[in-house]
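With one protein chain withheld, the remaining protein chains of the complex are depicted in position.
Our next item is subunit A:
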Amino acid sequence: MDFLRPGTWEEALAAKAEHPSAVPLAGGTDVMVEINFDHRRPEYLLDLNRIGDLYEWEVGERDVRLGASVPYTRIMENLRGPLPGLALAAHTVGSPQIRNRGSVGGNLGAASPAGDSHPALLAAGAEVEAESVRGTRLIPVERFYTGVKRNALEPDELIRAVRVRKADGPQQFAKVGTRNAMVIAVCAFGLALHPRARAVRTGIGSAAPTPLRARAAEEFLDAALAEGGFWDSGRDLPPSLVRQFGELAAGSCNPIDDVRGSARYRRHAVGVMARRTLGWAWDAYRGSERTTRCA
């Protein structure tokens, strides 16, 4: 095994071009586990810890450009305003020790369907900035996940950053597990209201081979909210509407039975989380609507 230690992003891209089999290593919270357990013996480890650019973020007009290695702790501390869904998801990752090392770039690189940041990214809207010596491309996050632990990166590409849409409305995240800390999701659900576009977006985690949006549920809710004039009135959502949203979200799942939970349970739980997150987010939206109207 060789340990490659690029000092700059350009050196990292050159190393990855020269050794496409090199495994990128940042926080080590996935890769080191595989090495410790002898599940993986890469020819090259590509250490990205020395590349300061990857630990920085920029809050722009439309997006937050989040460096691939920004630890979850920093997201919780600094980006709760523009990225509330991702900050909530970050708070459910592992433990303080893991959140100090783990990052969204690592979650995307590993592309596990159970990665905590995926539902939040899908709901907010995001693009993965993939770069190689050949150039940069932006991959919409819903097209980034291609299979169980597979992503759309070419062998010579590295994740430079993820561009996450800044929130323009309430966002929520829910996750099912056996305790509040150190839990790999049995399943998870992210939801974002986008009042400007009058749209709702969702993300399902750990209930299909890849993280995915509950498209049918989103389309149903977008139409129902428009038809009922709910965005303007800020009225309570009828229980039947919320229930159907949950059922459609559960219907988007394609889960498996495994040690963490059965497929049937996962489908059920996703429906429950969809209902609850919609309720919480809508309450927050109504609250803010009322405040602006009174003011």
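Rule of thumb we're sticking to: contacts are C-beta pairs under 8 Å (C-beta built on N, C-alpha and C of every residue); 3 or more make two chains touch, one makes a residue touch a chain; residues count from 1.
The criterion applied here is as follows: contacts and distances are computed from a predicted model.
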Undepicted complex member, UniProt protein name, chosen from "Anti-sigma regulatory factor", "Rod shape-determining protein RodA", "Carbon-monoxide dehydrogenase small subunit" or "Spore germination protein KC": "Carbon-monoxide dehydrogenase small subunit"
Omitted-chain contact residue, chosen from A:14, A:35 or A:241: A:35
Candidate in contact with the missing chain, chosen from A:181, A:197 or A:226: A:181
Per the touch definition above, residue among A:94, A:209 or A:251 touching the missing chain: A:94
Residues belonging to subunit A that touch the chain removed from view: 1-3, 5, 25, 27-29, 32-33, 35-37, 41, 45, 47, 49, 94-98, 100-101, 180-182
